[in-house]
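And then chain A:
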Amino acid sequence: MALFDPKGARAETRQVAGKSVAVLLAPRLVRRGFLHDVFYGLKSLLTGMRVTLPYGLTTSRIVTRQYPENRGTLKMYERYRARLTFIRDGQGRHTCTGCRNCEKACPNGSIIIETAKGAVTGKNEVQRFIWRFDACTFCNLCVYTCPFDALEMKGDFEHAVFDRRLLVYNLNSYAGPHASLWDKVEDEEQRKTLATKISPYDGKVPLAGTSMAGCPARAHGEGGAS
Partner candidate 1 sequence: MTVQAYTLDDLVKRLDPQATEGASQQYFLNLGPQHPAAHGVLRVMLFLDGETVVRAIPVLGYIHRGIEKMGESLSTRQFIHLTDRLDYLSALMNNWAVARTVEKAAGIEVSPRAEWIRTIMAELQRLQSHLLWLGVLGMDLGAFTPFLWGFRDREELTYIFEETIGARLTMNYVLPGGVMSDIHPEFAARVKKYVAYIRPKIAEYEALLSGNVILEERLRNIGRLSAEDAVSIGATGPVLRASGVALDLRKASPYGAYDKLEFQVPVGTVGDSWDRYWVRFEEMRQSIAMIEQLLGGIPEGPHMSVKPAVKVKLPEGVHYGQLETARGILGVFIAAAGGSDVPYRIHLRSPTFNNLWSVTRLAPGWRIADLVAILTTLDLVIPDIER
Partner candidate 2 sequence: MFDYFLILVFTGVAAAMVGVVLLIARVIAPRGWSRSKGRPYECGVGTIGPTWIRFNVGYYLFALLFLVFDVEAAFLYPWALVFREVGLTGLIEVGIFVLVLIVGLAYAWRKGALEWV
């Protein structure tokens, strides 16, 4: 018998914490004399070598997924959370009303929302939906609590940057109302003024809690006026 006996575990019942529990007792490794041990020791080593040999000689067991070569075929699972985005309809309109539920739900203050009364709609409109990619933990609570299905998590992951400040930006591409309000505005002229286009790095990003408080949002140069 070898030193380690895979079937050497003993089953029994024990009284623990006021309950009887079915336990499995670990097999003990016993020494049985010099020659026996040397022989079975050698045998165990050869067993290990037999296990690894097929791996060393064949290529069929290789499981590597070659990123970036496989980039064309690489699909993330649809639920995979790696980046927060707005859900947009075909015309690029979002459904965020600026209700701040996500801001409140966020455990670490990664979401900062600036809102204003819309001139046309008179409703609360999101001006800037600032997301701190550098601090987000992708806990999904913002998406989970959003009552308007305005947010989703996307699975793209290629976001490495040279400057940390590039990781704080606006999610909304326009400052303006919720998608359904667009259709209610009939006047063409009013529709044009309904929304103002903003770029991801427009405006000062309030990086509260970092050593770079109030630094410009742009990578180089001045921060845009908000």
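On how the list was made: all candidates are chains of the complex that A comes from, given by their letters.
Heads up, the rule we're going with is that a residue touches a chain if its C-beta (ideal position, glycine included) is under 8 Å from a C-beta of that chain, and two chains touch if they have at least 3 such contacts; residues count from 1.
If you're wondering where the values come from, they're calculated on a predicted model, not measured in any experiment.
Undergrad: Given that all of 1 or 2 sit in the same complex as chain A, name the one that actually touches it.
TA: Every other option belongs but stays apart; chain A touches 1.
Undergrad: Could you please specify the touching residues of chain A with respect to candidate 1 in the complex?
TA: Those in contact with candidate 1 are residues 2-4, 6, 9, 11, 14, 16-19, 21-29, 37, 40-42, 44-45, 47-48, 50-52, 55, 63, 76-77, 79-81, 101, 105-107, 137-141, 144-145, 147, 153.
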